[in-house]
Every structure is written in C-alpha cells, then in structure tokens.
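Heads up, one of the protein chains got dropped from this complex, but the rest are sitting where they should.
Labels A and B are assigned to the chains in the order they are written; within every chain, residues are numbered from 1.
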Amino acid sequence: MEFKLSKEQELIQRTAKEYAEKSIEPIVKQIEDENKVPDEVIEGLRELGLLCLPVEEKYGGAGAGFEGFVVGLEQLARVSGGVGIFVSVVMLGTSTIAVHGTEEQKEKYLTGTCKGSWIPSVAMTEPDGADPRMLKTTAKKDGDYFIVNGTKRFITNTNFAGPMVVFAKDADTGRINGYIVDKFCEGYSISEPWDKLGSKGAFLSDVYLKDVKVPASNMLGTPDEGFQTLKVTMAMGKIGLSAIYLGNILAAYDEAFNYSKDRIYLGKPISQFESVRNSIVDIAMKYEAAKLMTYRIGYLADNTANKAKLVKDSAMTKIFVTETAVDVSRIAMNVFGSYGLMKDYKMSRIYRDAIVGPQIEGTANLLKTVVATDMYK
Amino acid sequence: MAGIMIYSDKDELSFELLSGAKLISGHTGLPINAVCINNSEQAQGLAARGAETYLINNEAINLADSQGMASALESAAIQLDANIILLSSNRRGKELSGRLAEKLAAGCLTDVGSIKVNLDKIECMRNSLGGAVLAAQMITSDYKIIAVEPRVFEEMAVGKEGPINNLKIEAQAAELEVLEQRAKVGDTANIESANILVAVGQGLKSENDMLIIKELAEALGAEIACSKPVATDKKWLPEERIIGLSGKKCKPDLAVILGISGQVQFTVGIRDARTIVAVNTDENALIMQMADYIMVADLHDLVPEMTRALLVKKRLNGVRL
Partner (left out) sequence: MNIVVAMKQIPDLQQVRIRNRQPVLDGVPMTFGSIDKNALETALQLKEAVGGNVIVISAGTEELEDTVKEALAAGADEAYLVLDDELEHIESSVSAHLLAELIKQIENIGIILFGEGSGDNYSGQVGPRIAEILGLPEVGYVCDIELEDSRVKVTRSLEDCEEVVRVSLPAVLTVMADINEPRIPSVTQILKAGKKPQQILEVEDIGFDLKGDKKIVTLSSLAPENKRKQITVKNGEELVDALLTEGVIRR
C-alpha cells in the first residue's frame, strides 16, 4: 500500500494549482458572469496538458493516467467549479472514444481535441431523464449512415465544435449505442444556455438533433457493445465528478480555516471557540476521507483493464464525495455566518458549486440503486 | 592579526557601519579602520566622525567590478591587519562580501539585522527560511565578513576628527566595462508594492482633510490606501487603493492606519505588515488589537503633528527621509 504522490504527480498538482491561481482565480467572477470558460484559459489548459490529462501521448494527450487526472482536476476545481466541469466533460468524451473507438476515430477525435481546437461532449440525458431505459433519441440505419433524431437535455460544452458522443436507440433493433456526432453539423442545434445555481462557467444547454446524418463508421464499438460503452461512460463521468468536488471541499476547507483565524470576536479569533475548532476538524477529516476515495478511484481506473467494471466503485466514490462536499460547505458556511453569504466571499461561490454535485451525473438516489444492484447480484 | 575594517560604497551606510564597528570594538578593544575607495568626500565624512580613515585612490579599481573591488579590499585587510570586516548589505555590498569571503577563506553573513557581542564573540541575527525564523549565527573562521543591513545602526555622529591616510593598492584594469548608468524610473502608485502605507478610513471627516493625509504620506514616502467605504461610498479615493478582502492584500514594512475600525474584511489585507500603527478615537476599536503602536487620538490633530515631527527630524539630520 502506498499513500503518496509520486514526484511527477506532485508536479502535476503544482502545475494545475499554479495555473489555476495565476490564470483562473483572477477571472472567476468573469467566468461566472459570462457563463463561459474564456478561450485563453482553454488554450492555457491545452498547452500545459491539463485539458487532456489521461489521454495517451500518441494522440497528443499528457499521458498522466487517471491518477494524474484526479490530482490535477482537484486543483483546477478548487478555484472554479465551472472550469472543473468543463475539463471533466472533455475527459468524459475522450475516454469514451479512447475505450471503444476504432484507431481512426481515436486518431481523428482525440488528436483533434488534444492538439486541435475541439472540445467534446457526451449526450445521455433527455427531457424524460438520464436513465438509459428512458432514451427516446433514435438512430436509423440508412445505407452508410445513421439518421439520428431526438432532444438531449442538460448537455455540457455544446457550444464548442468537436465530437459529441450521443447515446441513442437503434430504431430497428432497440439496442443502445454511442454515436460520434460532429457538433454543428447539419441538423444540430442548441438551446439558450441554462442558468444554473452553481458551477457556472461550464456551458449547459439542450441539444436538438434533427435528421442528423452520422457516418456508420462513427458508431462506437460493435452494435452489441453499446451497453459496455454506456457503462464505461457512466464510470468515467463519476471519476471526473469526484475530483471536481474534492477540489470544492478543499476550497471550503481553506476558506473556513483561514477565516477562523482572521475573524475576531469578543477580542479573540473565532478559532478559539471550541465549536468552531470542531467544525474545522470535521471538515479536515471529511476532506481526507474524500481524498482517499477519489485518489483510489484514479488508481483503479489506471489499473483495471475493463473500465466497465468501475461502475460500482466510481458510483460509491461520486456519491460520497459530492454529498460530503455539500456537508462541508454547510459546516464551512456556519463558520462564516452571514458574511459567507456575500458574493465578495469565495465561500458563497463554493457553497453554490457544492450544491450541484449530487444532482448531476446520476443523482445519489439513482446511483445507490446501481451500487445495490451490483452488491446483491 | 586583529582589527576591524569597514567599507561601504554609500557614505551614509559607511557612517552606520562605523557605529557597528564601535560596538564590536567596545567589547573587544580592537582598532577600527575605515576604508574608502576613490571617494575623498566619504573619507572626510568618516574622518569627521573620528574614524582612522584609509583612502585608496586608484582609477583602475572600478566600483562595478566585484572582482577588482574584492582584490582591493583583500589587500587592504592584509595591510591593515584587519580580520573582522564590516560591509553594508546593500546590493553592491552583498556582491562584494561573497567574493571577498572566498578570497580570504572567510565565513560570511549577509543581511545581518542586529549584532550582539558576547565577550569576544560576535553574534549576528539574520532571517532564515524565507523570513520564517530568525537565526543567531557566529562566524568561526579567522577572517569574518559581516554585511549589515541598512538602518541597523545609527549613523555615527560627527565628533573628534580622525586622520585620513592614503593607502596604496595595486590593481589591474577591470575586465568589466560600464556602458551606462541611469536613474531608476519611479514606481507607479501600487499599494501592494509600497514599503510604507498610510491607510485612511471613515474616521476622516471630509474630503478636504485628505490634504493632511497627503502631507503625511509625502513626509513618510508612503502610498495612500483606504478602507472600502472611503472608496466605494465616499469616493474620496479610487478603488485600486482599497485594502482588504475586496481590495488588495499588502505587506508593507509600515502601515499607519488612521480612523479605521479594523473589521476582518479590512485586516486580512494588512495583517502581514511588519509594523502597524493605529490611530483611532476609540481605544476599543478592533484595529488597536493588531497594532504595534497605539495612539488614541483624533486623527485630524495627530496627523499634522506627526508630519511636523517628521520634517523636524529630517532637517536635524540633514539627510533625506
């Protein structure tokens, strides 16, 4: 057992932290107000290899594995939850293609993302819900093409050019598969962005797919591998979410700890009050626990050949970390009192970001059914 | 072999070193020799302060060339039989001290912030670990080179006249060539990088009173900063000058805080100041708890008084503030 970052991972952590503090922190408010990750930031992330941490080097990725990914994303999300989601979805798209894509698909879409200007999306959720059993989007075979029709809801990064992995039902067989759609192709359009409570900055909208012609070669995996692809996507997304909200916990921890030392009450810092100290200890313990689970899922992702097997562990990690983040935000907010509610305080953003975690990428309720199914099978 | 030798390229720093040498000499009885290189005015200044002064006049020695300068001082130390060498820890002095130390196989301490002599042992205090700790250190080699920070010692006062001797030092022409010297362009207003800040808060009665604040800042060589309401509500100063959570985090050597209550949103921006002076009519204001110097007073009275006191001292000493 080894619970220590390698020197390389420590340096990845530092690179992500320095970049976030130098180039993201000063414009967090702008990112939130404009609900957009600025182009300079995207380019900065790409240049430093932070955009495509786990993608293999031969496709232009950093080749840092998922251990490197969770360590790096934690530091980015510590400064901005929006940037966190943005980067996480890039990972989700590239990983889905990396696991089930053909060599040609990988060459085109991974390289186009890591070295070109593409930003991937993954579209699963629909107005009816995120459960694959409810999918209504269809793909109908038509010669060398599939014709895709449907509406996708709450999809991230839809405003950027690049591949979108769309999960759809085969109109003839009813089997679910992933199809790579080039965003902004004919028949692709998006709604106005949703204005969400927290994790602002990551662009979120609905996607309308109307008679979108997808080359047959853009289907991911073989027709009967669809369920596996889906599982991989589900697992990968949860690894990303865990790292984002681990960063959120760390941010709350820093803020509350520092505030407790600065805020003077009745002539002494509030850190002298037993109850405040206990709160800080609670936060610290929760951070450590969340960190162990998150780093472990990174390790498992690097050391599990069949990524579909990660569904249960990644779901447990995601539930734990995102719910812990909400918990920690509440405790940290109590350390601040009213001041924490003010926008001038980072704490207010951290709190809004935290609320988002449990509701996305599979709600906790839903994910627990997934875990339970696996446990009782 | 024993004696103290002092040298600085700057006149006033050499006068300060003279006080330092006096301290060491007082405990050890060692003689003091002050060395000047191509600077007879400094030699006169040192002599006027009672120093046994040695003037080296040799145009081949170039102030900008640490190699030649170190050679000259090495020869001087040998000729004057000095083993304790005090230099100033300004930039030139620090460059010189390393090079000279290597020539003399000496231990060397730079940025020395205070000196204590214990019998014949010279203990030097200096910051270490990036300022996190203060170390007391002592040089054990025969030759000892100590570079003292500016302002550690008072300049030696003018007194009994000392002699000026000429010291002959051979030197080779410097390999280094000085192409140009130019004055530094003044820093633009930036409260984050200012060494001294005068911060004003809602205790100030009217915008007109800003004049007395400006006068004080000028006398101190300080930048003016403020609490948030002074900029955002009163609009007496631009928002770039706000200290605190919504403003800038500053760590000046000195912060003079006038009429500011000291809410945490303000203090997070100034808590790292080295020295804090708080002036407030309310002796229980929070700001008083984090001050080094506390003054319960109306700032409208205190500020002009302080400016006056500064100007008087300046005139008395005849040196720039």
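Throughout what follows, a residue touches a chain if its C-beta (ideal position, glycine included) is under 8 Å from a C-beta of that chain, and two chains touch if they have at least 3 such contacts.
All values reported here derive from a predicted model rather than from experimental measurement.
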Touch assignment to the omitted chain, from B:Ile37, B:Ala51, B:Leu86 or B:Cys108, lands on B:Cys108
Suppose we count only contacts with the excluded chain; which residues of chain B make the list? 64-67, 70, 90-92, 94-99, 101-103, 105-111, 123, 127-130, 132-141, 151-152, 154-155, 175-184, 196, 220-221, 253-254, 274-277, 289-296, 302, 305-310, 313, 317, 319-321
Where chain A meets the left-out chain, the residues are 7-8, 10-12, 14-15, 18-19, 22, 47-50, 53, 57, 62-64, 68, 72
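By our rule, only the chains that are shown with their structure count from here on.
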Per the C-alpha centroid definition, the whole-Å distance linking chain A and chain B comes out as 53
Sort out for me which residues of chain A touch chain B in the complex. 259, 262-264, 267, 339, 344-345
Residues on chain B engaged by chain A in the complex (per definition of touch): 245-246, 264-265, 267-268, 271, 286, 289
